[in-house]
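Complex shown without one protein chain; remaining protein chains in place.
== chain A ==
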Amino acid sequence: MVHKTSRSIAGVSALVLVLAACGRGDEQTGGQGSADIAQGPATGTITVWAMGAEGEKLPALAKEFEDANPGVDVQVTAIPWDAAHNKFTSAITAGQAPDAAMVGSTWMGEFAGMGALDATPSSIDKNAFFEGAQRTTEVGGTSYGIPWYVETRLLYYRKDLAKTAGYETPPTDWPGLKEMAKALQAKSGAKWGIGLQAGGTGSWQSLLPFAWSNGAALTKNNDAAYNFDSPEMQETLKYYGSFFSEGIADKEAPAQPTTEPDFVSGRVPMFISGPWMMSAVEKLGGEGFKDKYDVMPMPTKKTSSSFVGGSNFVVFKETKNRDSAWKFVNWLASPQVQVKWYQSSTDLPSVKSAWQDSALTADTKLAKFGKQLDTAQSPPTFATWEQAITALDTEVEKVARSGADPAAALKAAQASADSIGTGR
């Protein structure tokens, strides 16, 4: 997960630095201690933290767990996404972490590095999850927690406008995508062919689906270092940058773009985003808009891949009720519960078999997200990921906004990433 809400409280980075320094002390204590969980029903009290809408809706689901395990009391606290990361790191430092919690998938490396997370017991089947999602729980080869729900990024496009531009079916490869974006501009009155992030925080989320589709690997030397300047990455950034230099995408796109209204008005009839955008654009577009747009998989270069995000569920090492906490987490990962959770929250199941349920197969757009999840990949779970990727974001901005040389830009990003290191 990465959320884009502004967390611009001055000094948060200072806080993180302080915390990182605190966490170094007892690193690696019991990294592989995945003792199995006891049989029988869960008992006692389990304190659980969950963010935002998930935190709001989880208590109802937890009630069912309590019904199945009469001796257990699950206490869910909903915490805001804004600054949730601060709350976790402070709580870990002060020994006030809950028993179990929902955790953003990009925080795993940091929390595991602080020695705060309990390794996943072997009785939980790791092959049940989408591979890209499962990998977000793995830090240094050990799995901490489960992927709870997932999301991936697809290309949204206006079906009606594409038809005007002569496209009955969407293109499937890189040159095809660019042609279509140009055609939308020329024939369908679009101001910009496609909306791509031109820089700023999170630009990498637009870039990496293309990079992975081009077979780029983000680490090298057996996960010992970042790998931002590979030939595949260079080719990708060149392609990405060409949308801006050829005037197909808006160079001056603001950091907080008005994606939804622009899509509905046809000003920018294509963009890359996750499943939550479906309800957002349908709400804005009103009656019948549902049939005016569609989603398509990321276009292929070597393959078609995308970004897998979402949230994980972890058990903290300090928990006094370890067995019951894991039983709750394990219960959340069962296919029936995953479907039920999808129905109440619209969060997509991380368990592959849950996707065979008619609740998910009925929606053709949703099914495309399910298909992309098979090949979607996740960034490495290095504790320094957020820092390293900021360097890449900056360089992407130089290429997109001012037409800098992609190879040189990636070289600079790689140099920053090397100096930051993987944090291991």
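By definition in this document, contacts are C-beta pairs under 8 Å (C-beta built on N, C-alpha and C of every residue); 3 or more make two chains touch, one makes a residue touch a chain; residues count from 1.
What we mean here is this: contacts and distances are computed from a predicted model.
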Among "Glycine/D-amino acid oxidase", "Alpha-E superfamily protein", "Carbohydrate ABC transporter membrane protein 2, CUT1 family" or "Ethanolamine ammonia-lyase large subunit", the omitted chain is listed in UniProt as "Carbohydrate ABC transporter membrane protein 2, CUT1 family"
Cross-chain touch to the chain not pictured, restricted to A:P121, A:G274, A:P297 or A:P349, is A:G274
Among A:D82, A:D160 or A:D374, contact with the omitted chain is made only by A:D82
Taking the entire complex into account, which one of A:D160, A:E260, A:E318 or A:D405 touches the absent chain? A:E260
Of the residues listed, A:T93, A:T142, A:T219 or A:T394, which one is in contact with the missing chain? A:T93
Would you write out the residues of chain A that touch the absent chain, in ascending order? 1, 3-5, 9-12, 14-15, 18-19, 22, 47, 51-53, 55-56, 75, 77-83, 86-87, 90-91, 93-96, 104, 151, 258, 260-262, 264, 274, 276, 280, 283-284, 311
